[in-house]
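Structure incoming, see below.
In this view, the complex is presented without one of its protein chains, the others remaining in place.
== chain A ==
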């Protein structure tokens, strides 16, 4: 397998509505920034991979056809990835696969969502005829899983608010973050309305417009400061399997085990310096801490409570502010992967974790059944 490196990262500002750009303008902005970071132009790119969450969010079916021009893809291969909420991560992995398989030397990966074009909650509540559902939006689906986690782990009620505050404090240090709430504290989070018991308004992710792009490169085509890909993995499990554990899905555990094996990681808590994980509702931090092996079963909330996952803790999670602070859905996974790369390249700016050498990027989607992960490092593996 050929080595793959991230040599360019580009992000747009994440915000409720980007009225000043079209969808094409939005993705091009991220792509040009990634190319600039790599010191390259569209001419240096062999292939383009684009990902986004359901097409219903913008009402454009298979938009890669329309976006080929804006992304300089004409005359090149272009792929469109869609694996539900994990799609941003999967997009990076499909791009990396093209390099690792020796097919290309430089691949541009882009993911976006322009949520202001529609109402995501209702786009996610559309069901096929004959399959009636009382679930409204993703929060309605995941809240029972969170309640079950709280029951099993006997975690105190305030853990979710700790994550909501911590990630938004991190967002204040990230120039691209959507939600910037100066003075945010536990009291403020607790004063916001309950949306889906136990998820309060400030414990959920925003709806954002935004795009993120990366330039991926083979070893021989590296420019600038590379982040080396140490491992990649995807796992999926069926949504209706009766025995599956929706609180700590087997697919998440298997995906983590696979990516850790490739990267030579036996103890993620000690060996990983910073993790960018897909936490769209505050309680998913302790849940994923356990699922990803950073804490023993039932112990994840204690790690959060101890401050270990804060920017100055021993294992910072979501130093960028995470999905709780910026959520252009289809791009959210790719942003996790890109932020992991920025950390090991030492280019994360104010939210840089000192001395970060190894980072985890994580995304999940569907009914907590699709997982995509990678480990990136400052050095070649």
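In this section, contacts are C-beta pairs under 8 Å (C-beta built on N, C-alpha and C of every residue); 3 or more make two chains touch, one makes a residue touch a chain; residues count from 1.
Basically, contacts and distances are computed from a predicted model.
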item: Name per UniProt, for the chain absent here [options: "3-oxoacyl-[acyl-carrier-protein] synthase 2", "Amino acid/amide ABC transporter membrane protein 2 (HAAT family)", "Lipid-transfer protein" or "Thioredoxin"]; value: "Lipid-transfer protein"
item: Of A:74, A:194 or A:296, the one touching the omitted chain in the full complex; value: A:74
item: Of A:60, A:188 or A:347, the residue in touch with the unshown chain; value: A:60
item: Sole contact to the chain not displayed, among A:100, A:192 or A:352; value: A:100
item: Chain not shown, touching residues in chain A; value: 1, 22-24, 46, 53-56, 58-69, 73-84, 90, 93-94, 97-98, 100-105, 123-124, 126-128, 233-241, 244, 249-251, 254-255, 258, 366-367, 369-370
